[in-house]
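Removed from the display is one protein chain of the complex; every other protein chain stays in position.
Here is chain A:
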Amino acid sequence: MPAVSKGDGMRGLAVFISDIRNCKSKEAEIKRINKELANIRSKFKGDKALDGYSKKKYVCKLLFIFLLGHDIDFGHMEAVNLLSSNKYTEKQIGYLFISVLVNSNSELIRLINNAIKNDLSSRNPTFMCLALHCIANVGSREMAEAFAGEIPRILVAGDTMDSVKQSAALCLLRLYKTSPDLVLMGEWTSRVVHLLNDQHMGVVTAAISLITCLSQKNPDEFKTCVSLAVSRLSRIVSSASTDLQDYTYYFVPAPWLSCKLLRLLQCYPPPEDGAVKGRLVECLETILNKAQEPPKSKKVQHSNAKNAILFEAISLIIHYDSEPNLLVRACNQLGQFLQHRETNLRYLALESMCTLASSEFSHEAVKTHIETVINALKTERDVSVRQRAADLLYAMCDRSNAKQIVAEMLSYLETADYSIREEMVLKVAILAEKYAVDYSWYVDTILNLIRIAGDYVSEEVWYRVIQIVINRDDVQGYAAKTVFEALQAPACHENMVKVGGYILGEFGNLIAGDPRSSPLVQFNLLHSKFHLCSVPTRALLLSAYIKFINLFPETKSTIQEVLRSDSQIRNSDVELQQRAVEYLKLSSIASTDVLATVLEEMPPFPERESSILAKLKKKKGPGAVSVNELEEGKREGGELNGGGERGGDGSAIAASNASTPSPSADLLGLRTGPPVTAAAPSAGSLLVDVFSEAGVNDDGFLRDLEPPTESSDSLLAEGPGDSDSAPPSVVSEDPATPLPESNELLNKFVCKNNGVLFENQLLQIGIKSEYRQNLGRMYLFYGNKTSVQFVTFTTTVTCPGELQSQLNVQSKTVEPLIEGGAQVQQVINIECLTDFTDAPLLNIKFRYGGALQNLTLKLPVTINKFFQPTEMASHDFFQRWKQLSQPQQEAQKIFKANNAMDTEVLKAKLLGLGMALLENVDPNPENFVCAGVIQTKAQQVGSLLRLEPNAQAQSGEQMYRLTVRSSKDTVSKRLCELLAEQF
């Protein structure tokens, strides 16, 4: 092979890299880099025109510096210049720089696109490939707009070289992923599909990725690919290990292409054509047979490539889920892997078997491996493998083995890794519920869960056990007894106290006959935990106490005593105090009848999908819990809970959440039951009646009954399922009204240009802006903080009222779709026509999980952004100050300091304001004076500013006096307003 980098070795670059490597410290490295950056900057700015080689070398150095993790803010232009060089390596470096440092600087994009256009039409395949690589690497919308029409033509043209076709196919794929609306296959569809028949394996390999992606989105248009894929696969599978020459990898013919073919077939149901189907089944059988053959090589690459195809084939078999014979064979094969010495194979076998377990044909076959899997859970050294084993146990669980599996999982929980405990807890809770034959087992299991892993038992879990106990009267006595016993432990988890408080409050009477658990014993037991608990739990316990008063009149005086104590009735927590006061009043005023009505036993909960299942789904992400499993869950769960109607996925979470609101959820809160909106008023009015008689303010109770607010976040937190419960975003009703806090947000940006403009649980908006003369450019970055895509994302910038004639604001449209975790950028150009006071409004609309989000913010464009600093001497300053002496030219404000008076901070803020900070002008060194000119299209407005801090004003507070003088009265006034908020 050629010695590397001959021909175009850049000595300067190598020296620089060595220097960096020899740096002993981070500081030394930064110093060296800054030196180099200064050098490059001066070369680029120098009068002497640089030759291509030097330009290439410097651009390459910049690239290296960037890849080290430093910011690069120049050199883009030089890189773009390199694109049009006719020297290959210069062009290549130029493209690499552009690909790595993508910068949607609009002017540059146009130049880059031009260079690409030239190379695409050059008919030189090497240049064409470079250009295509660049498009595929950047993949921006601008590029899609420019090239999405051209590339399909290149892809299918008869005279296109193979290598160019390959690049074109994947380039198109990338553009399709970013801007599907711009890539229209239409007339090209059938020719693209026929690339599967291309004689060049490389072309097929590249094209199939594109075809697979297109097929997923438009299966009907591409369905002819199925028979082509099957025949291609068949040819590969039946070829001898050397037939495909360079496409054979460690004796495995075309492993990448085989996997991709099998993946493509997974976009479709089994072929309808008998012949095609027969051929495919033959292929799958051959692949399974090959797995039994002795390996042709001892190299791990050989077995990996072979097994990659095998696993992909098994995925397809599972996808079809119609060939019992193949499914069972697949299961047996995976069973062998479960005990393989390669950790990777054990991991994949466990993972793949998980999906097999949900097929009715192979479920039983999977179950035969239970001992091996339990063993894996106990002995695997790698936590990620143990996790897979736990997943598989969960998937293979049914009525026949539930007790064994739940017991194993519980015992594993005691030593399980912290990272997977919460999920294990959820799984145990679900299995226990789903397969409970007798409810005492279920209650035991959940209480065990709380005992073993109390910290990891989420609210859903203990809410659920309560729902079930309430709904099943045959288990209530047992539950009361068991929880009473569990509470005897000297240290028990707070979740146990919650369950205990709730259940004894409802069903304590069922065990009160036994003197060992008499009402007072129960109460004392609960109350002994009271002081160690958090506020929400205490609130719940107070509700349990009032229920006790109803259940056991003999406890009334004891409990009233407790409620009356200072630590309750004067508790500093408003919720606890209110409950104590109200419960005390209720117990002393209301008649027994009223009391019995208000504190009646909880009515059964409406049947619904377990919120735990929803939580697990959310935790694992979509697709992790298969539909089968859910259906099964519904079916069997229905049996368990009396088979009532179940809400849809979405409402389930919302509803269960509503029924058990907030950590301070209590007995009375639960009374409302779902749907909360319907039930709340009736329950509420009942209470209103009670209290209007009693003459007690009912606010507190009503508040309890309201749907949960911020305290129930953990449940409400975003997830694709819970569209019913509007995500807790700030949504203003009227799109034209900005958020209440938008003025504050605006003030944050008076003295700075970059930062985070807005953030809630869904969306983050970052801002970067730059201003020159009367022009400004603002980059807005919309980041999707969720894992779910935002659709129909639109933004509008408007100038309300007279601002229309003062500012000219133009915004580029932004991509309508933001993938989960992704960020899109929007450029806004601003021209200041004349001075202005208001800020433009930015309205953002999008759909998130079906719910329309709509918010309006103020864009932080303020008049001071168009300042140009003016340096002047003391004499000049005062002369001008005097010239601006008309009363309306001056605005003054005296205000309290919001922040500490730190000279450096003040200076930084004034500089950020955009004026020149003048030293040695004011005779008092404590004061600050600034000068600047505001540039608008209509005129220039000179402004002077004086800020006088007074650290010890008479009032003892720190005060400022701010005086602004400018040639225009509105400007003085506005600047004064803006600045008064800054210090």
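FYI, contacts are C-beta pairs under 8 Å (C-beta built on N, C-alpha and C of every residue); 3 or more make two chains touch, one makes a residue touch a chain; residues count from 1.
One rule holds in what follows: contacts and distances are computed from a predicted model.
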{"item": "Listed names \"holo-[acyl-carrier-protein] synthase\", \"Geranylgeranyl transferase type-2 subunit beta\", \"Response regulatory domain-containing protein\" or \"AP complex subunit sigma\", matching UniProt entry of the absent chain", "value": "\"AP complex subunit sigma\""}
{"item": "Identified contact with the non-displayed chain, of A:N113, A:T189, A:S215 or A:N307", "value": "A:N307"}
{"item": "Residue among A:G75, A:P255 or A:P738 that touches the chain left out of view", "value": "A:P255"}
{"item": "Candidate in contact with the missing chain, chosen from A:Q92, A:N448, A:T482 or A:S966", "value": "A:Q92"}
{"item": "For chain A, the residues touching the chain missing from this view", "value": "1-8, 14, 17, 21, 60, 63-64, 67, 69, 71, 87-89, 92-93, 96, 100, 126, 129, 132-133, 136-137, 139-140, 163, 166-167, 170-171, 173-174, 177-178, 201-202, 205-206, 209, 246-247, 249, 254-257, 259, 263, 301, 304-305, 307-308, 311-312, 343-344, 346-348, 381-382, 384-385, 387, 621, 623, 781, 783, 787, 819-823"}
